[in-house]
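All protein chains but one are shown in place.
What follows is chain A.
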Amino acid sequence: AQRHSQQDSHIQYERVGADVTMKCGSMDWDAAVTWTANGTDIDDSHLNGSYLILKNVDLTQSGQYSCYEGSSWHLKYQTYLRVGTPPKEPVLMCRSNNYPKGFYCSWHLPSPTYIPNSFNISVIHGTREMVCEKDIFPKNRCHIRYLQLFLTVKYKVTLTVTNALGKNSTSLTFDEFAIVKPDPPESVVAKPVPNNPRRLEVAWQNPSSWPDPESFPLKFFLRYRPLILDQWQHVELLDGTSHTITDAYAGKEYIIQVAAKDNDIGTWSDWSVAVHATPWTEEPKHLTTEAQVTETTSASTSYFVPPPTTKICDWWAVRP
């Protein structure tokens, strides 16, 4: 028989593990009905009279449930069941990567809820509420523009997340200076120095998101190591955006990264993208036969001589 659907369906949210009872609209308990889930008939074991009983529901039971009157097959009730969870305490992070322009806050849920959530963020500064302008992308993020600098009053940011099954919130209180963290340096380049088997020249640029390096200079941290070793060497650079490594192991490929920090406040950026470089090595000479013989016997006994200044690792560990 033809099933007639004129009932507009609504959404019903239920927690994972809940027991769900659905009535067939206005039908009596003892009326003859048929229930379907996503168009598939549900067997009578789930029925109590005309009521549909779903025990300890799980995520897979989300779907469209419909109830038809036994004889006329008229649709008497229809709902879209969404099984999910109430939100856990959201994770909120605020950061100023473009000081002194302002700061942004971003958030996420520690675990999915499987149902739609709405987020509300409030930023209080002293007695004033500030508007956190939502960014189009990425989604869960908004930003605040500083109107003044060098403020003693802290900012309090409160994030509330709500869905049909519950509500949760978290808040952060911070000073203007505490959340300053630049983006990593950009365009990191490393190259050998001709005729210098122990040197590498490294250069980089201020992160493009840092608006005023003149007034708010950055300092940098460079770390480098040969691929064959795990131990990094570090050097802090108070200004300038280049450095020459002078104690590289001859002929060994190096991995190099740079981080940035405001000269006076806040915390270090993440490390930049890693770059690789190998110090300059002399071109092999064009050998005559006799020279070749002497060369071959000495090649097998050549040593890899670590720089005298090596303090951090036992030089024997690097012998070939």
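Here is the rule we go by: a residue touches a chain if its C-beta (ideal position, glycine included) is under 8 Å from a C-beta of that chain, and two chains touch if they have at least 3 such contacts; residues count from 1.
Methods note: contacts and distances are computed from a predicted model.
K.L.:
Name the absent chain by its UniProt protein name; which of "Cardiotrophin-like cytokine factor 1", "Proteasome subunit beta", "SCO1/SenC-domain-containing protein" or "Cytochrome oxidase c subunit VIb-domain-containing protein" is it?
P.N.:
Of the names offered in "Cardiotrophin-like cytokine factor 1", "Proteasome subunit beta", "SCO1/SenC-domain-containing protein" or "Cytochrome oxidase c subunit VIb-domain-containing protein", the absent chain's UniProt record gives "Cardiotrophin-like cytokine factor 1".
K.L.:
Would you indicate which residue among A:F216, A:Y249 or A:W280 is in contact with the undisplayed chain?
P.N.:
Per the contact definition at the top, the residue touching the missing chain is A:F216.
K.L.:
Just name the one of A:Y146, A:F221 or A:W271 that touches the chain not displayed here.
P.N.:
Of these options, the touching residue for the absent chain is A:Y146.
K.L.:
Tell me which residue among A:H46, A:K154, A:R198 or A:R223 touches the hidden chain in the full complex.
P.N.:
For the chain that is not drawn, the touching residue is A:K154.
K.L.:
Decide which residue listed in A:T21, A:S209 or A:N263 touches the omitted chain of the complex.
P.N.:
Selected residue, touching the omitted chain: A:N263.
K.L.:
Provide the residue numbers of chain A that touch the chain removed from this figure.
P.N.:
100, 126-127, 146-154, 156, 173, 177, 214-217, 263-265
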